[in-house]
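Handing you this structure, nothing more for now.
One protein chain is absent from this view; the other protein chains keep their places.
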């Protein structure tokens, strides 16, 4: 990465510029626990394939993965079941998630969710995680994601989990609809426990950047060189990140940034430069699509500056 | 009713003719317990305001009210809360129920069900029945409906109730959607217990005809002369029966029969001649709209013969 | 009609009371020509089966029939083609018309409009009017409706017709959708000419009341005693008027007034008391459903006062 020195020099400046966008967004309010976040916070870490890393801003605070976790539960479901089973229960077609509509579930034949990154799809994916008990499934997720983050098992934020579970009636509605359609076969509350818990696992920017780096390296651990994920499943995950990783702002993001990325309503964004680097961002103030408003600005700036777009 | 003697003479003949339509329908299969019904069964009782009654066919067997109960829980919710509260949570506009779509819930502003006779609306109505506990609510419904039927409390068919509750995932999905919209404020499983239980109360044709007769008499008990329901609420109930009492076949039924009526997937139909008579029918073989195929034929024949249409 | 004297005495008073509701509504603006109407205008004529009539308010001004004409083109299409052909191309099921959505066209199998009173259905009905040329079809409509109104052919308001045709792009969109579905077989612009022209025929309150009276008398001319419409087709028309004659306010109107009625966005309302009277109203200020706000108030008052509801 021959741009490393200009990146190191410029990052703090671009971060402070991007932070000015934060007041134009809003912290997520539909989950009470999330609404407590500091709206002016912005932090980033970029971790190169060569072991170097650079960070700027508010990097130390932990935050919950929220929808970012869907990328990794998809990978686990693929590793546990294979492509054929997973894609018999969830589609491959891009569509933004509108957060409040079940219309789309009804419009697809035969009633399976459009893709694994919208809520309905991610709930189906959660039901495909292997484990003889709910506890085992969740423990497996904590361990696997922790390994990708270069640490022990990820911690669960109990308050956020409870908050999500209590306010998650639209997800419950979708889960029962999918049950009625025959797509979901496990008990709804069991599946939702797994789903809400993996959304409530915490990381910091550095850990998120390392998780992204494993994907950038096609599934190989940057330190040990161990293959953690089959390359094919990383390719699938990256493709979904490009086509529908940023909710209803995915198309605009693909044009303006052009990198595989996934956001969460906590304000986290995970992005990656194939073969070269992983990026972890936190900025809780969200734009109308539910993506970190300052985080997206920062990525646009960086992509333009260093011509990072895949397209 | 100067047609009484020709009615008495003709009824057994018309019933046997209508019974020939039964093989063109199908017994409800989506609730396992209902699928056990005898598809060739057909029975009717007509009970006049003057105390006379006539019956024909298989009149003795008990059957569950299913959606017919929605007319009476609406009346109870109106008596318990008044019009203003009830119609702030459920609309007045006719639309057939398609049984398998949530689309309509999303298309109405502000997200309240179209009317109290579609499933979503009836679930909201169930949440408005007064009572300090679920048990009390259900006991009140059993007593009130029993009184209209001219007997003690209606009995619950436990097997049907369990069957409905176990297979009722689309209703669960709707209930959580309504909760998310803020329309439903009670606990979902509590509301659904009330809903599934009032659908599983049993009557026979004669009891159903008497319930209809109370409505035909604008809410007055045909024997005691006691007012059981305010006239205004009977008027409201009758209007909904005309505009949406027969699922997606309501419009056709209004043209071909022209009487206030409500059907259930058990094959029951309650119909009434304003001021003159109540009618109870059972015929479990259903047409594509979910109405008793032979029962509808019989009512068409009677309406044409005696010019009963309100229109 | 033993209430005739109190009706005659009270009508001017109730009309002035109802006129107070006019400022709470709005004159139709989507058709430029209609927006010129006087929003405070309110007029009514009631015409009894016995030849008596009473009127109040602004009765003399002519107005265009708009959607009220759909009742009569339905009757003509039935007389020209029979029930079977008409109802193979348009359904019988009640649903309000939302004025701006094509969703419903897509949700019905096999893609036919729900009923003949929503715009899409009325366009299909217009295509079924007999005639070897568009001119002949329109002339037939003018003559038939004129006969019902007790006069020569109804006049076309050319300015309104042009205004409707120029702004009628949603109707064009629906017509091409129906063509693509195979439901509409004539040339779109030809059908729309017939449709927009019958919407632009003018009457005054007295003429509208007489048209209603023919329906109240099951199709018989009140003066000559001649049968103008087969009774069955009047029954069909009255049923649709009850279930979907007042746009998305049909259910509420059925509960609060309880008479067969049809409104138009010009502010006209045609209502009828079966066997007894026809009513014609004009009041251009519309409520949110597109019905004359003062006109509906007046009918509610009259229905309550004289217990006119069919239910």
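So that you can tell them apart, the chains are marked A, B and C in the order they are listed, and the count of residues begins at 1 in each.
FYI, a residue touches a chain if its C-beta (ideal position, glycine included) is under 8 Å from a C-beta of that chain, and two chains touch if they have at least 3 such contacts.
From a predicted model like this one, the values you see are computed outputs, not experimental measurements.
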Contact set (omitted chain vs shown chains) is A, C
In the complete assembly, which of A:238, A:262 or A:297 touches the absent chain?
-> A:238
Across A:23, A:152 or A:251, the one contacting the chain not displayed is A:251
From the list C:26, C:147 or C:172, which touches the chain that is not on show?
-> C:172
Residue of A:95, A:142, A:169 or A:200 in touch with the missing chain, whole complex considered | A:95
Can you list where chain A touches the absent chain?
-> 91-96, 101, 103, 107, 115, 235-236, 238-240, 242-244, 248-252, 254-255, 258, 260, 274, 309-311
Note that chain C touches the chain not displayed via residues 101-103, 106, 169-170, 172-177, 179-180, 188
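As a convention for this text, only the chains that are shown with their structure count from here on.
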Which contact partners do chain B and chain C have in common?
-> none
Interface residue overlap between copies chain A and chain B, same or different (over half shared) = same
By count of C-beta pairs in contact, what is the leading chain pair?
-> B-C
Centre distance in Å when chain B and chain C are each reduced to the mean of their C-alpha atoms = 32
Centroid distance [mean C-alpha coordinates] between chain B and chain A, Å = 49
Listing for chain B: what residues touch at least two other chains?
-> 101, 103
